[in-house]
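Notes to accompany the following structure.
Here the complex is missing a single protein chain, while all its other protein chains stay put.
What follows is chain A.
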């Protein structure tokens, strides 16, 4: 140092100078460390908040899904408006038309052209077909519909013969690997096979459902899993998840993926329900893997009774929680929450040691709860967004502790520092949240104004948070998120209209009321599913008449208060009539959210 110090002026020895310097350095280091730890903690919290937002919205959508199922039941009871489509609609909704045509009918409709250079499977399937598929999919080839159908029929045949429960033996030399949700993320499956080896007699696997939806390779995952299952039916176990469901697929992307990859509308495969509504329980003491089912052996096309269906939902939708007892799963709108006491009771009753389940995205890919008796494993990394979470799988055998393997697929962003990744998922989450807000703008403003007695345009933090939670039905840390959503004045009061400033729903037609635009935007996924189901020839068009009557039914079931005349006017003004038909995809695409400060013009219109 060049500036004169007290020490240099003869007050201390040179070692005292050193001590003083090192004391300063110590203090400086402490300051930096302290600041950094605070900053790092806040980053992690922001990441956690983003995940909470994604998850809340996902579960709220699932509620919407169950509501839609109810709507279909309601629709069928109010049949008068949809006369001659009747049989088609029923069978399409409940999938019992599978039995009408058999394998040959379908396969007879398709030919594989010589020009096809994708993978060619050979029945009976062997492990070379698994390799073949994997290599082909790595090069982004698409398996021809002919083979897809063959695999589907064959799988159905084998599954039908299997019981709902499967027992498997394990030993230290023959461990079993358990994977959770994959959701169409092919890269994660490839990584698991790369790290853990392909399935075989000595390398058995359990896949715990939710193979499809959301990711863009649901079909490829399904094909790899089904082919592997056909080759090793005793060593590759497939359990059903809540996404192995026709209606879920319509909303969450699998149907769309199929329509996109296989533009063969006339042979669109009706849903293949997977046999076995199975949860997976492990008996560590002995040898058994027990899959618990509720369907007794019976004809595949038998309809479930209402009670059976409720049991299915319970198995596929429930989540473990810390609170004791069993109570409705209000987040998801179906299934229940079950506590550690319930777990103990059931495990003791069947002399089981552990429950391994999936269904919930966990930041670390897995989570252990209920005193180590329940493990959640989730295998789709970056499920919500690049950087949102790790994936994991478990290896276990009788007599050993389970071993967990974690991973995260990253591409170019691999070397991005943490703060950039957090920024990315945070922006994405806030964006989604803002879209939610705008879709409920009318209801929110009404709720705000009810509390704003002075008509000042301002509310306290508490009041604002209360309304947000109530109207949106999302249990989120509103106070912590408020800085991203609204402006706050120096007294800590919130300007509630500021939340709607930089987003709006594009008005396809100026003269129509905002509330109608908002409503159509809000229910756009549901409407799309409904229209797709009505559209029996998959032409993308329905008649104006059907369009109107469907809207009226929808309106009454969902208690939407919009004038019929408003809606008619909207449809007409959008000039979508093509010979008395409406292209409903075009109709729905016209409703999207514009984010003011976006590089892109359109928001992510993720229509199912």
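The definition used in the following text is that a contact is a pair of C-beta atoms (placed from the backbone, for glycine too) under 8 Å apart; a residue touches a chain by one contact, two chains touch by 3 or more; residues count from 1.
We adopt the following convention: contacts and distances are computed from a predicted model.
Of the candidates "V-type proton ATPase subunit", "Histidine-containing phosphotransfer protein", "UDP-arabinopyranose mutase" or "EF-hand calcium binding domain 2", the chain left out of this view carries the UniProt protein name "EF-hand calcium binding domain 2". The missing chain, though absent from the display, is touched by one residue of A:190, A:229, A:478 or A:567; that residue is A:478.
Considering A:108, A:124, A:322 or A:580, the position touching the chain not shown turns out to be A:322 (whole complex). In the complete complex, the residue from A:28, A:112, A:201 or A:450 that touches the missing chain is A:28. Against the chain not shown here, chain A presents residues 1, 24-42, 44-45, 48-49, 52, 320-323, 337, 367, 369, 415, 417-420, 423, 461-462, 465, 477-480.
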